[in-house]
Each structure stands twice: as C-alpha cells, then as structure tokens.
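Sending over a structure as structure tokens; questions will come in a sec.
The other protein chains are all here in position, but one chain of the complex has been omitted.
Entry: chain A
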Amino acid sequence: MDLAYTKAEEEFRGRLREWLAAVLPGLPAKPSPDDWPARRAYDTTWQRMLYDAGYAGLHWPVDAGGRGATPTQHLIFLEETEKAGAPYVGANFVGLLHAGPTVAAEGTAEQRARWLPPVLRGDEVWCQGFSEPDAGSDLAALRTRAVRDGDDYVISGSKIWTSHAEVADWCELLVRTDPKAPKHRGISWLAMPMDAPGITVRPLRTLAGSTEFAEMFLDEVRVPVRNRVGAENDGWRVTMVTLSFERGTAFVGEVVACRRTLDVLADEARSNGRWDDPVLRRRLGRLNAELRSLWRLTEWNVSESQRTGGVPGIGGSVFKLRYSGVRQELYEAAAEVLGADAFDMDREWVLDRLSSLSYTIAAGTSQIQRNIVAERILGLPKGR
C-alpha cells in the first residue's frame, strides 16, 4: 500500500496545474444551463483546448488516438481539473466516457479511425440511446427494431431520457436485430448519425426545470450495417463493456467537487450561525468521513484496474450505490445550512439539490446496483 504519488506522477500533476492556471482565466463565460447549443459550443471548445494541449483521451489506448496514460494519471487529471474549476466534460460525456472507450475496445480499425479522433478533438458529440419507455432497468427488454435492407438497417421505435440528444451528432443506439432470440441475445450496438432522416427529438423538462434529456422517435431511420460495433446480435455483451466504463470512472471528479462543496458549506454555516447547531455540525462531519472514504475507495479501484490492465472492475457498482446516496445527503445538509434561502433557485446548491435526485436513478437505479452487487460480487442466486 503506497498512497504517495511517484515522481513522474507528481511531475505530470505539476505540468497540468501550470497549464490549467494559464488557460482557465481566458475561458469564455459559462452559458445558461438551458441553452444547449451554447453549452455544446462551450464544452467542445474546452475539449479542443485539451486536445491541443495533449490532454484529450488521456486514458484511451494510444492506437485509439489516446495518450495511453495510466489509470493513476487519469485520476490525477480528474482531480486537478475539478480542483481548478475547469469545465466539466458536459456534452462530451457519452463520447469520451463510454461510446469512445467502447469503440476503442470493440470497434474495427476503420470504425476507430472514423469516430474516435472527432470525439477527442471536440468536433463531434455523442448521446446514449439505450433506455426506452418500456425498457429502463430491464434494458434488455428494448423493442426498437432494426431490419436489414441491403447494406442498411431500417430502424423504428423510440428511445427516452436521451441526455443532450438535441445537440448530438451521433447516438450509441441499442436495437433489436433478432426478435425471435431470447431477449439478451437479439440486440445489436449501432452508431446512428443524428441527422439521418426519420429522427424526431422532443425535449423533456426535468424537475429542475432544465431540458437536459429528450424523447427520440425513430421512423424508418436508415443506418449503414458498417456502423454496427461488434457482431450482429452480440450487442448485450458490448453494452456490458459500455456500462463498466460508465460506472468505472464517471464519478471521480464529482467526489472532489462534493468535498469542495462541503468546505464551502462549513464556511457558510460558520458565518450564518448555523454552525452552532451540533446536529447539523456533526452531520457535516459525517459527510466529511463519507467523502474521504469514497475518494480512498476510488484510489483503491484505480490501483486495482492499473494492476489488472485498465478495464474498470465491478467495484464501480459498490461505489455508485454509496456515492449516489451520499450526494443526496450532502445537498439535504446544504438545504439546512441555507435555511430560508433553500427555496431560492438563484442560490448556490439549490439546483444541485434538485439534480442530486437523479443520481439514484440514472446509470442504473440503486435497486439495480444492489442486484448487481448481490448477484455478481456476492454470488447470491438470481431472483425469480
């Protein structure tokens, strides 16, 4: 057990810090949360800056255009960018954190060459078309059909909760290519261009008032067969690869951000008198313990994946289960610190409190994570 970072790792951190200090002050002002085209522009500009500085796709393999950095360097990158207040991966989330890594792991040379560089440069944005109105937790029950017609699949059906579909160029889409096969066996993973005829995107309003996700209707959309990643009907296995990336590294920066929020909360409570309430104070102390342990658990998981060759382990489910709960508790505590201001949408943290409600739902609900932990880690029998 060695928690010290090596000299090379510290040098990497130092150079990154210098670079961040040099470029962050020159960034344009942040766009309004509901202006998706502006958000896309902001996020992809940042991605381009990362690319030009050699920080894009840090953790991707070199032959996929990445830098082949170690998981530890990637951890340092996420920690330092968060600490410096750099823009969040935002609209580039799906491309960088799961569609890209999936194409890198499962795609052909041609597919990698086509899709990966634009993701890294910030030229193209991806979204995730997995969930359907009748297939959320039971993802494999999806019904969107793809029928082969010559060199194309012809796709009909609908998707839902597709984050930033409005501004995406590509969609990682799960479709049913064999309706007769058992439900996990007849699925394929496709890259669908979002400008193909037959796609209708209808934004949905979240409880926080924003329109970050959408419904997507697909009416005989033609997607070339060469856009399929992995074999036909082998999409469930490819999906598992995608989900392991999603749960493996997606929340690292957020733990740093939460710890920072907790510090700000303590400062605020000290200045507005709430700190004198021992119940609240101790609640914040407990959150400190939780976030510290989640950070250490992250280091543990990263070290493990470094040893096993880079694919995030199933420990991501344990992390996600715990983190999503802690995040919600953090913003409940924030509301107590804010007092009467907790109802003012212009106050810091109020939007975060609302958005934290999605954490136990999105990316697999807490109940689904518990099933995964119990069945795949602890080896309990599958339910009926």
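Keep this in mind: a residue touches a chain if its C-beta (ideal position, glycine included) is under 8 Å from a C-beta of that chain, and two chains touch if they have at least 3 such contacts; residues count from 1.
In this section, contacts and distances are computed from a predicted model.
Colleague: Report the protein name recorded by UniProt for the chain absent from the figure; options are "Protein-arginine kinase", "Thiamine pyrophosphate-dependent enzyme", "ADP-forming succinate--CoA ligase subunit beta" or "Acyl-CoA dehydrogenase family protein".
Modeller: Protein name of the absent chain (UniProt record): "Acyl-CoA dehydrogenase family protein".
Colleague: Quick one: which of A:15, A:226 or A:370 touches the chain that's been left out?
Modeller: Among A:15, A:226 or A:370, only A:370 touches the chain that is not shown.
Colleague: In the full complex, which of A:4, A:109 or A:340 touches the chain missing from this view?
Modeller: Final answer for the missing-chain contact: A:4.
Colleague: Just to verify: which one of A:62, A:181 or A:380 makes contact with the chain not shown?
Modeller: Residue touching the chain left out of view: A:380.
Colleague: Which chain A residues touch the hidden chain?
Modeller: So the residues of chain A touching the missing chain come out as 1-6, 9, 30-33, 39, 42, 72, 75, 82-88, 90, 93-94, 97-98, 128, 130-131, 135-139, 161, 163-164, 206, 208, 210, 212, 239-240, 242-243, 246, 250, 254, 257, 260-267, 270, 278, 281-286, 288-290, 292-294, 296-297, 299-300, 302-304, 306-307, 315, 318, 321-322, 346-352, 355-356, 358-359, 362-365, 367-375, 377-384.
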